[in-house]
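With one protein chain held back, the other chains of the complex are shown just where they sit.
Up next is chain A:
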């Protein structure tokens, strides 16, 4: 090896081109079976975890004969990968657990419009993109949870009320790093404007029982353990705690109950978010991707999701799980979920400003 390995540029380059060629050859051989895009396949980037999605994908394969290749990961990172891979991306379908991300995908020009009567018929209008670039597959609500022993539901009314000083030191909520809080604030900005939202967030932060820590389940457990009287959390976490195997989780969940805020004629409705999907702009297996989408809104798939993950099916004809039914019906916020993506950055700035950690 030459001492001038790095110093002498021309030599360096020559070595590298040579190496690059060899590497290319090697990777071609290595990678070929991994990236093969044969017929009868569909390639999925999913921010829904493997264990939550694999069984239903396997059922799809069994029913249609189309093989599903899956990479899971964090939404933002997957979108970034999609963007950087550009026209060469193998991905046909992007699954995420949040509407804001689907909006961003569309905004970046990474998704395409899909005209499908099946999808239109199955999914309510506010749960899909006005331009048909993304579709909601399940939805979840973010209501207020209260400790049954301490709080009467009559004392509660709206999200706005949570900023009232009477709740000082009584509320638990997770960090503002979390997308569910960001989306909730974004929906507020959409309906009430930035100023009112800032005031609300400021009031909420002043009412927190402790600095935000842990996830949604942790807020419910904290409430059950006596740290706070009220908590904000997504419905399926509560559902999974009630329906799961863990005895401690179950005991904690049984101490709290759901209150649906902002109901009634005048009410905006309880904040909801979706898990959903987009077909990528350059999908090479577009037909298969659409077939998979359509399968995911079939009665069978919707019922599976409702039962196993305690999420609400988007398809109104499919009943929620028996557990979810016991929580009663509620009026959901009806803004188009595109708004969540539009106002996300503003929501984060507001949270920074009011010191929501």
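Things to note:
Just so it is clear, a contact is a pair of C-beta atoms (placed from the backbone, for glycine too) under 8 Å apart; a residue touches a chain by one contact, two chains touch by 3 or more; residues count from 1.
Everything that follows uses one rule, which is that contacts and distances are computed from a predicted model.
The chain absent from the displayed complex carries the UniProt protein name "Iron(III) transport system permease protein", chosen from "Peptide deformylase-like", "Protein FixC", "Iron(III) transport system permease protein" or "ATP synthase subunit b".
Per the touch definition above, the residue from A:230, A:252, A:301 or A:337 contacting the chain not shown is A:252. Among A:106, A:140 or A:221, only A:221 touches the chain left out of the display. Residue A:175 is the one among A:158, A:175, A:199 or A:298 that touches the chain missing from this view.
Those residues of chain A that touch the chain absent from the view are 1, 3-7, 12, 16, 23-24, 27-28, 30-31, 34-37, 43, 49-52, 69-74, 76-78, 80-81, 84-90, 104, 175, 177, 182, 211-218, 221-222, 224-227, 237, 245-246, 248, 252, 344-345, 348-349, 352-353, 355, 357.
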